[in-house]
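Apart from one protein chain that is not included, each protein chain of the complex appears where it belongs.
Going in written order, the chains are labelled A and B, and every chain counts its residues from 1.
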Amino acid sequence: MNAPQTAGFSSGKAPVFDPASARPAVVARRASVIYQAADQPVHALSEVDLTIRQGEFVSLIGPSGCGKTTLLRVIADLEPISSGEVLVNEMSPSEARERRAYGYVFQAPALFPWRTVLANVMLPLQIMGRELSQCEAIAREQLARVGLAGFEKKYPWQLSGGMQQRVSIARALGFEPKILMMDEPFGALDEITRDKLNEQLQQLWLREQRTVVFVTHSIAEAVYLSTRIVVMSPRPGRIVKVIDSPLPFERDLSMRDTPEFARLAQEVREALAEGHH
Amino acid sequence: MSRSTMPGAVGALLAIIPAGLALSQVFSLSGFDPVVPLHALHSPALRIAALQIVCVLLAAQAVRSLVCTLPLLVGSVITGALLLFAVPAGESEPAAAFWLLVLAQALLVRTSVQRLAMLDSPRWIASFTAVIFGLWALYFWQLLVTAFAVPRVLMPAPADIVMALFTQADKLGGDFVQTVLKSVLSGYLLGSGLGIALGIAIERSPFLQRGLLPIASLTSTIPLVGVAPIAVMWFGFDWPSKVAVVVLMTFFPALVSTLAGLGAAGKLERELMHSYAASPRQQLLALRLPAAMPFIFGALKVNASLALIGAIVAEFFGSPTAGLGFRISTEASRMQMPLVWAAIVLSAIVGSVLYALLVRLERRVNFWHPSVRALQS
Partner (left out) sequence: MTAKFRQHFLPVATVLAAALVLWYLLAIWLNAAGAIERVLTPRGPWGWQDLVGATFSMQRPVLPAPHQIALDLWSSIVDYPIDSPRNLLLHAGVTAGATLTGFLMGVVLGSLLAICIVHSRTLDRALMPWIVASQSVPVLAIAPIVLIILGSLGITGMLPKATIAMYLCFFPVTVAMVQGLRAPQRLEMELVHTWSASRIQTFFMLRLPSSLPFLFPALRVAIAAGLAGTIVAELPTGAQAGLGARLLTGSYYGNTLQIWSALIMASLLGVALTALVSLLEYGLTGRRKQA
């Protein structure tokens, strides 16, 4: 399955990739997370096995409490695992974090209100000790890529919710993390803005071929964006089914009306219903 | 809002009654002989009453705009000024006409302030209304204290206080240097600074935070000024003992607020810094300290008045022969009330100026905070 050559490649990376033979970016083996609740332990994540290869766009989908966010947080070293093993680029998550492997995008933009839009995007670069002029150049370029050139001097609270979320994506991409982690990044936005950002994210992924792990409740969003969809189910949090997407890599919103799209969405819906038994 | 429910209309019309009565009194005193109208025109009471009636007629035109309220305001200021000069001097008892005029004046003032309060524009109208109200309060203080001939020992008139502010300027200047520049400022900076510094220092030790926070919060319930006599014993009568009291009073609020502020950074923001593998120092400078600034400024504002109170009250316990607190307590026992009030006015001005400066600084530092943004929009 080869990525079609498109004119959109601007990052100069290898345009072709083959998920089957690419190196694994994330490997989880029998990973479990157990919280000690008041009366009984809660299995937030139970014996999860998953391999995510470099360049893949993987969505984690499932109802609330299925552990999709927990899995994302475990990979990003925001939460420890109780048992099992998680490797990121053949390192432990915390080592990978120390090497700045992750760009994390939350549901809320989490921008610092006392920094301008530009300074917000510069923040991770500054923390990583880059030279100031270099930080600024990269930040400007990233803002332009998410369509926010000209808004550098504004403060986050002067922008709309969708624009704020685009700033936070630019911030996550600026330091070229190996893996982009997105936790329902568009969950709080209205549907029109959401469609637009989905389209932009898809094009961004196509251009840069970063590994993306994406948490969502929206079937349409997962099908539209992903190369692979991981369907999860609650109590205990586990993986029900992993679905490979037969859709081509280059996509646009009109594709959502094709039969292939509908078939894939149906498959995801059935897997979700199955997990609910 | 319909004309009939225009606020103050009733009050304004009521003002006609005492003003008219006063007018008739002046005429009845002069006995209505043909020469009198000329003589009566020179009577201040007649002029005041006539003007007040004009004001009432102005007020009858009830329109919500500044232009329509201004004539009423100006008119009431003129009648007020005339009334102030008409206060019977010396021993003579004010006539009934005078009290009627005072009553009419009060009703007019009430109406004009009500009218001002109804306005929504221009932007400065709200503070203008408050200032006008304050000035009228001072005016009636002056008027009543003079009219009732209240002894100055009990309650001096505002004019006496202003006089004392100017005639005793050198004394009060010395008090200002002693209390404000030496005790308050150094104690305030030292106490708040130490509190903030300790808060930052123990930021990474949850154990110490949990240990210190309850104790520091508890100190807000304790009358800390009580340490003043001990401070005087340890550090002498002069300003160092006041600095000690001020440091003690300002330290704990600064510590408590700093700790609360450093913990106020959002969970997402902290996880973001974590995912960048930011060092504790970077987390402090880039996230926690900016997020704590609104809290720290809250403490700085509270501390400004605490520091002033601490220094003044500590001087009640003993001080050299200068200082605002010393002035207030000794001149009060010597019954020099205008000077006491002057010292209080001075400390009130110092408190307000300190506060205003802090608010300006806060607007610069915390420009991003919703509470500050709400003020600017």
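Convention: contacts are C-beta pairs under 8 Å (C-beta built on N, C-alpha and C of every residue); 3 or more make two chains touch, one makes a residue touch a chain.
Treat the numbers as computed from the prediction; the structure is a model and nothing was measured.
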{"item": "Which displayed chains the hidden chain touches across the whole complex", "value": "B"}
{"item": "Touching residue (missing chain; options B:20, B:174, B:240 or B:351)", "value": "B:351"}
{"item": "Residue among B:113, B:198 or B:299 that touches the chain left out of view", "value": "B:113"}
{"item": "Selected residue (touches chain absent from view) among B:17, B:70 or B:208", "value": "B:208"}
{"item": "Residues from chain B at the interface with the omitted partner, ascending", "value": "7, 113-114, 116-118, 126-127, 129-130, 132-134, 153-155, 207-212, 214-215, 218, 220-227, 229-230, 232-234, 301, 304-305, 308-309, 312-313, 316-318, 324-325, 328-329, 332-333, 335, 337, 340-341, 343-344, 347-348, 351-352, 354-355"}
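As a working rule, only the chains that are shown with their structure count from here on.
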{"item": "Inter-chain centre distance, chain A versus chain B - centres from mean C-alpha coordinates, in Å", "value": "56"}
{"item": "Residue numbers on chain B that touch chain A, as the complex places them", "value": "266, 268-269, 271-278, 282, 286-287, 290, 293, 366-370, 373"}
{"item": "Chain B partner contacts - residues on chain A that touch it in the complex", "value": "76-78, 97-100, 102-104, 106, 108, 110, 112-114, 123-124, 126-128, 155, 157, 175, 181"}
